[in-house]
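A protein chain is absent from this complex, but the other protein chains hold their places.
Chain lettering (A and B) follows the sequence in which the chains are written, and residue indices restart at 1 in each chain.
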Amino acid sequence: MVSELAIDLTMDSSRFAEQPGTDQELLAKFKDMQEAQIKSYLTAPDSETPIFSGGQDTTETAPFKKPGTPPMVRGPAVKLRDKFISFHKWEGIVMKILGDSFYAKLTSLFSDDPDEEAEFSLEDIPADDRPLLQVGSVFYWNVGYHDSSIGQRSRSSIIRFRRLPVWTRRDIEDARRRAAEIADLLGWEEPEIPSRT
Amino acid sequence: MPPEKPALHEHDVVLLGDFNPKIFQPAWFGSEGLIRKLEVDGAEIAVVHQEVVSFTLEWLKIEVTRERFLATTLQEAYDEPVRDLVLSTFRILRHTPLRKVGINLDEHFQIESEERWHLIGHVLAPKELWEEVLQNPGMKSLIIQGTRPDNLKGYVQVAVAPSGRVHPGVRFNVNDHFEVEKPDSVIGSDEIMNILENNWVESRKRAVTIMRTLMERLNG
Partner (left out) sequence: MQIFSDGKNLKSPPEPDEIEVSVFGPGYGECVAVHLGRNNWFIVDSCIDTITRKPAALVYFEKIDVDPSVAVKQLIVTHWHDDHIRGFSKLLEVCKSAQLVCSTALTSQEFREVVYCYGVRSMLESSGIDEFRDVFETLKKRKETGIGTYTPIFAVQDRPIWQGDSEVFGSPANYEIFSLSPSDSAIMASILGFADLLPRSGDTKRWLPAISPNRAAIVIWLKVAYFSILLGSDLEEHGEANGGWSIIVNSHSPRKGKASIFKIPHHGSVTAHHARVWDDMLDANPIAVLTPFRRAGVLLPTKNDMQRITSSTRNAFVTCGIPTRSIKRDRTTEKTIKEAVKDIRTLSGPSGHVRIRLQRPDMVKVELFGDAKQLQVLSTY
């Protein structure tokens, strides 16, 4: 194999390539953007050969760079960030809330293990997620290594509650409509209390 | 041999449609309760413009142009939250016309030796043919596309290349690509969001199986 330089995943920015005007006009127009970023759109196509290329674009929804396409957004140099490496993860459902803990049913997202149940401390819920805690709430629980931006590794677990959209009036009306439709289809009438025979 | 754990991981959801990028700012996601308030406050904004928005959280990167929406994470712990975020966003913005979605998994695997690494390249792209026309040919990348295993429109594409981040290493990318049935008449996001919601789990299983199978065959 041939060794390759790292290439950022980028997207199609053909829209920028179509913009008319001088460099100075464009610089003024995109004043929210850093000068270096804007210049990247104005310069000649990147000469770096992308890893994945082909005559026909078959990678529309794979965020690769197409030949000759400037990078979408080239931000500042990569900042070292904290990172979490999972050993295992579950989807949890809150079953019961006690004074300082809650019970959750856990379904493994890594394997076909049977469902489990665990008792969690309320203190382990991030403050921003506390309002989401109620019976029936769903969360992700990961255990793994936390690697800090300065290279310190520690074992850790993270809980993140699922932020699902609310039920809208449309959702509820849809459900009402489907409920009526299935009864119609099956020829069911609204139940009366049947008589004993 | 137990399955290899990847050295690097990336998961993306890419949507193609018609977007108004300026909506997709951290403050909007926060106001809809889709990310935490602290995450809104800590967001690193690269650009906010009517043509493009890009920002990064600790676990998420969002890039939106008029035609494309991309949500990315480099941490496996946040793959499902990325999916949830996209689903929630476009259930709220259900009038956004969406035509295609790509569910992508990109992983880099360490190979035990350079000899094995070269052998992998040779298995994927046998050199005998190329040695007739090139000096010292080496595989730079290979893309194979297959038809979808379900009744949906689209394809499944696998790309393999030497890793530029892990050496010696191999990079796999699985692009699970779906399209609406009638792109000219799409008026909202429901069809693509239903596809994403109903297929994400299966797509993930498929991508993992593809990578695992290829690694077992190539790496022994």
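General observations
Methods note: contacts are C-beta pairs under 8 Å (C-beta built on N, C-alpha and C of every residue); 3 or more make two chains touch, one makes a residue touch a chain.
Please read these numbers as outputs of a predicted model, since none were measured by experiment.
The chain not shown here is touched by just one of B:4, B:58, B:150 or B:197, and that residue is B:197. Residues 87-88, 93, 95-96, 101, 103, 105-107, 112-121, 124, 132, 134-138, 141, 143-144, 155-157, 162, 164-169, 171-172, 174-176, 178-180, 182-183, 185-188, 190-191, 193-194, 196-197 of chain A touch the missing chain (whole complex, contact as defined above).
The definition used in the following text is that only the chains that are shown with their structure count from here on.
Distance from the chain A centre to the chain B centre is 11 Å, each centre being the mean of its Cα atoms. Within the complex formed with chain B, the chain A residues making contact are 1-7, 9, 11-13, 15-16, 30, 32-33, 37, 51-54, 58-64, 72-73, 75, 79, 81-86, 89, 91, 109, 126-129, 140, 142, 144, 158, 160, 162-165.
Contact residues of chain B toward chain A in the complex are 10, 12, 14-16, 32-39, 44, 46-49, 51-52, 54, 56, 58-59, 63, 65-68, 70, 72, 74-78, 80-81, 84-85, 87-88, 91-92, 100-102, 104, 106, 117-118, 120-121, 138-141, 143, 145, 155, 157, 159, 161-165, 167-168, 170-171, 173, 175, 177.
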